[in-house]
Every structure is written in structure tokens, then in C-alpha cells.
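Got a structure for you, questions after.
Every protein chain except one is present and positioned as in the full complex.
Here the chain labels run A and B in written order, and each chain numbers its own residues starting at 1.
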Amino acid sequence: MDKKTKLTAILATGVVIFVAFSGCIGGEKEEKAELQIVHWWTAGGEKEAINALFSMYRDKYPNIGINEEPISGGAGADMKAVMKTQIFAGNPPSTFQVHIGYELKPYYDGDALEDITWLWEQEGWGDNFPADLQEMAQFDDEYYAVPVGIHRGNLVWYNMEIFKEHNLKLPTTFDELLSVCESLKNEGITPLAVGTLNKWPGAHLFEVILMSVGADFYSDFISGKVNINDPRFDEALNRYADLFEYINSNHAALTWDQACGEVLSGDAAMTLMGDWAKGYFDTRGWRYGVNYSIFEFPETRGVFDVICDSFCLPKNAPSRDAAIKWLQLIGSIKGQNKFNPIKGSIPPRIDAPTDEYDDLAKATIADFRVCTLVPSIAHGSATPESFVTKFNDYMDNYITYGDKTAVKSGIQKAIENELLPYM
Amino acid sequence: MARTEKIVPFLFVLPSIILVGIFVYGAIGWNFIISLTAWDGLKPNYDFVGLDNYVRLFRDEIFINALKNNIVLILFLILGVTLVGLILAILLDQNVKGENCFRTVYLFPMAITFVVTATIWVWMYNPTSGVFNSILDALHLGSLKSGWITDPDIALYCIILALIWQFSGYTMVVFLAGIRSVPVETVEAAKVDGAGPLQSYSKIIIPQLTPSILSIFTVMMIYALKAFDFIWVAGKGGPGGSTEILAILMYKTAFLDSHFAYSAAIATILFLMAIAIVLPYLWITRKKI
Partner (left out) sequence: MKKKLDVKRVVLYLILLLFLIFYIIPVYTTLTTSLKDLGEVATSSPIKLPHKIYLGAYRDAAAELKRPFLNSLAFAIPATFISCVLGSINGYIFSKYKFKGSELIFLLFLIGIFLPYQSILIPLFEIISSLGLYDTFWALILTHSAYGIPITTLLFRNYYDQIPNELIEAGKVDGYGISGIYSKIILPLSGPAFAMTIIFQFTNVWNDYLFGLVLTMSANVRPMTVALANLKGSFAAAWNIQMAGALLVTLPTILLFIFLGKYFVRGLLAGSVKG
């Protein structure tokens, strides 16, 4: 009897411990009004910016709790993977961060998002956002997202001292860019720093090259209307290949910010990056117009490569009211002008006053309100996600091996399998 | 009485049978069924398309690339761990002082999770400040510096080296046990017949290690098919797909691209490959009883 009692006792203890554990450290969500929000802004200015919005929200709605689940890694790539699994498991948050455009599509196709056209109408937002941007927030003429911040992608950041020292003029054509690169190379300075460790910067560079061949061409490309033997596509590939000898040889080992670091240290003169690079330089003591400045990638004047963060409303969202209040907040002038100056992005609303923005942001805002807006491929807005993956892979291949034929056939297949069927 | 004798034991294992039945065999079957559908995207779609996905797979160069990488991984990993494990086992069989200490050090990587191993080795392979390039610099061999895991041509081999580090303690232990289970008389008899140490190892002991070698081959091959954790953390299959193996491709296709049916086809092929390895092994070792 002794051993048996002992055994039972052990078993019982085990069960008790276990139940206690799972009871008090359960992963269960409670039912009170609580905004469950998932995003990937986990560090630096981004984190500060969203925290500022959270304070604003708490001040306005003191009775609603905020349960944030920040998921870092890969500029949102990890969060996207988790988000899909979560939605698929029938466990949506109240709202989540998503790039506008095609990044929303998997959820739209999966019937997982609420149509928020009524919200847009209620808030009268139809007049306050650029028409092109509104289109990116729609599927079948219905609205599914609310934009909160805009970044511009087709900007070249350069080390002012290097340019001054070597008497370089800012290039406005692609050939001028090549000759600037040649001069820099002869001086032993890396002309263009790129960090392809995470693949997308290389793809980002290529999409801007596509734009430089022509904004219409770019629009055709993302609509799947370009045949791979189109001479314009060849032109884009050739332009990229021309740049290869001017790009740092260790690009595969660097991240985008390490590439910015090359410009910072003077080892490189230029880098192409979205304007979140501003945060990188500013936090390291550099100032716009003094140490670094920007110019549009040659031949993309008048084109604004849009990378837009937005939030959406999942179906069956817990605390739906809290989520709607959040969307109202981020779509408002007050909310956008609180968030964007801290984050280093610009407000999507064209009626937002611009006093609290710095000079670079003011210039970007001015451009935003007049340029042609095009969505970014590399950042998930212009094309379905699986196409983006292949696009990133093949452009990474191209910069590594320079095999034009392989890239062309790969992109062709990607267009057939991952783009056209899902448009 | 006799009937209860038959049923009661069965009842004891019934919970396990149910769990294994559902989670292993039910899941495998269901996965196969999914692979025969057109399911793509977040909403399940069970339209039947037959073997379409499989046909597409074998025309897909990304799949072929992953298959190729998997085979390279299997071959070199098995070669590496067997060689290193055997060498270590033979060395340690020489009445080494502090044998326990050596064994513990060689074996401890087995207790480390793959995520940790990957994190550590990615740092070691870092081209700017990692250990390998630093040591080359210190030895004035700077010209041999490499991009290691960022270089698509050798990334897979860098990973294989790290895995050999992780697993060769295991093979060493298995071989050592095998070597030491050879009866002393056999070895003594060989010595009497004039066999030197080299011959006694190659002609007597190693052939006796066949069961050990078999089980190592099987375990490592299955590992190479399952290997996801390490490669995912080390670079998610990059650079340029040079380290992408089937397990990685399957995960990406399902959980990043939402092509569930296509991914289920990859998963089925993985399963068939595993069965092709395991069934012969179980058959051979069954006979040995």
C-alpha cells in the first residue's frame, strides 16, 4: 500500500502543480474591453512613435486597456508569418499593422477582414487622402485599411563631404549617375553601398531602377502586363548590372543599416534606401543638409515610391469598438501628426499642417502631394506576397551571380505563377 | 478470465494508440489528402485536383534545388559525423588518461538546442568580426578570409560543419559502445595471429560495428530530412536559396506563401523519403533478433 500511496501522491502533486501553472500563467485572453494590437515597431524611433499614439489613446479612452504584441524581426516578415497563422487559427487580434495594398490581400481573400467603407464615409476621409493612396486601401471598391504613415522609397542618401571634396554634381540621369560612380571608384571610395543580407534591399534597389526606366513601365510591370522580353525590362536589368561594379563587394554580409553605416563612415558615398534611413543618420549625430542629404534616384523625378503603414479591422475582432476607435485615431490629423514626426515618416493626409516636421520631411510631404504615387514591390504593396518572395530571391540571385537569363526566366515564371493568378 | 487477459492490456495502451493514431497516422493521411486539393490561401479549399501538385513540384526548379541541397546535406553530414565519430571513438579506446573528460567535451553539443547552435555559429562565421576570419587574420592568412555562411557557394558546407560539431559526439558514443562490446577474446586472438593495431581495427572491430553504423546512418538521414530549426535560424534558406532544404521549403510554402496544398505535397514527399530509409532499417534490425 505504501508504494501505491506514494505513487498516487506524486501523481497528484504533479497534476496540482501543472494545473496551478497553466491556471495562473495561461495564454488566455480576457473578455474586458482591451485593444489587442499586433505590430512590428519594437525599437528606436518607431517604438517611441507608437507609444506616443498609445498615450494619446489612453488619454482619450481611459477605460480601455491596451494589450500590444510587438513582434520584431525582418522588418515585419516574422510578424506577417505569425499574423497569418493567427488569423488562420481563428484567433485575430483587435487590429494589426500591415502595409497597404497587396499585403492585405491574403486576408481579404481569406474572408478575414471587415469592409470599413462605412468608416471612411463616416469620417469623411475620402477628401483627405490622395486618390492613388485610397485605391491601394481598396479591394473591389471597398475600403479595408486606414493609412497612418508614409515613407518614400526612391531616395539616394549621400555623404555631403565626399561630394563636396570631389566636386561632384548630383546626377539627374542614369548616365550621370554612372559617371559619378566612376569618379568615386577612381578615388577609392565605394560609390554605392548596399546591404543584401536580408535580400529585400537589393530588390528595393531594382524596383527603383524599374521606375527610372519609366513610371508607366513600372505600373505595367506590377499589373503583370509586361512580357519578359520587353526591351524595357532588359534595360532595367542592364542598368542594375552596370551598377554592380560600383557596389560594395561585401553586400551579402550587411544589413540595410550597416550599408548606411558605410556612408556614415565615409567608406561609401551613397546608398539607396527608404526615408527611415533618416532615423539612422540622425541618431548618430548627423544632420540633414549638413552631413547628409538626398536626391531622387536619377530619372525618378516626379515619382513617389510609396511604403505605407496602415491598420485594418479583422472579422470577429475582440473588442471591436476599441479597434474602431484606434482606426479613427490614426486616421485623424492629430493622430498622424503625433505619430509621424517621431517616427520620421510623413502623414498620408494631405490636409495635415506641416509645422512640426523637419525640413527633410517637409520636402517629402510637398513631393507626396504632387508626385505620382506608386506602391512598392519589395515592401509588399504592389504585388502579392508570394511574388515578392520570388522577386526578392531572384534579384538576390542576380546581384550574386549576374545571370541575366536565369533572372528573366525566373521572374517570368514568378509572374505566371505568383502574380497573375492572384491579382 | 482469458478474454479479460487479452482486452485489459490493450486498454492500457489504448490512450497512446489513440494519440499516436491521430497525431501521427491520421495527420499523415490528412496531409496527403490536402496535397491532392487546390487549397491556396487562408480559406481551406478542398477541390480535388489529383496529382497536379506533385507534377508541378517536379517541374519546379526551386523544389529541385531544395532536393539537391537535401541530398548534399545527407551525404556530407553522414560522412562527416561517421568519420569524426569513428576517429574519436578509436582514439578514446586507447586507454586515454582523462577519457571521461574528453568524452564529456565531445558530447556536450548534443545537449544544446539547434537554435543556440545556429546563433553561435552564425556569429562565428560573421565575415567582419567572427572567430574564423579573426583567427585567419591573427595567423596572417587574411587572404583566406571568406564570406562563409553569407557566400552562396559554401554556405551549405558551413552549415554542415556546424552540424558535424553538434552530432559527432553522438556518433562517437555509439561507436565507442560498439567497439567495447567486441569480446576481448576476439581481439586477443587476432593479436596472437599477428595483427597489428591497424589491422585489428579495420578487419575485426569495424566490421562488428555494422549495427552501429546502420543506426547512425538511419538517425542522421532522418535528421537531415527533418532539419529545420538550425537552417531556419541560421538564415532561412539563404543566401540565394543555397541552404534551402525541403523542410525549409515546406514551411515557407505553407506559412509564408499560404500555398497549403502545394506544401502538403512537399511534406508527403518528405514522408516517403523517410519511410524509404526507415523501413529497410527496421527490417534489417528485426532480423537480427
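Note that a contact is a pair of C-beta atoms (placed from the backbone, for glycine too) under 8 Å apart; a residue touches a chain by one contact, two chains touch by 3 or more.
Because the structure is a prediction, the values reported are computed rather than measured.
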From B:L36, B:I179 or B:V219, residue that would touch the chain that is not displayed: B:V219
Residue, one of B:G41, B:G80, B:P109 or B:G238, that touches the chain absent here: B:P109
Options B:L57, B:L86 or B:V174, residue touching the unrepresented chain: B:V174
Hidden partner chain, residues of subunit A it touches: 3-4, 7, 14, 17-18, 21-22, 25-28, 42-43, 69, 71-74, 78, 82, 85-86, 88-91, 255, 257-258
Residues of subunit B in contact with the chain not shown: 6, 8-10, 12-13, 15-17, 19-20, 22-28, 30-31, 34, 88, 91-92, 94, 96, 102, 104-117, 119-124, 126, 129-131, 134-135, 137-138, 165, 169-170, 173-174, 177, 211-212, 215-216, 218-219, 222, 225-226, 228-229, 232-233, 246-247, 250-251, 254-255, 260, 263-264, 266-268, 270-271, 274-275, 277-279, 282, 285-286, 289
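Assume only the chains that are shown with their structure count from here on.
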Averaged-CA centre spacing for the pair subunit B and subunit A, given as whole angstrom: 37
Contact footprint of subunit B on subunit A as seen in their complex: 80-81, 84-85, 87-88, 106-107, 109-112, 197, 199, 250, 252-253, 385-386, 389, 393, 396-397, 400-401, 418
Residues of subunit B defined as touching subunit A within the complex: 41-43, 126-128, 147, 150-152, 238-241, 252, 255-259
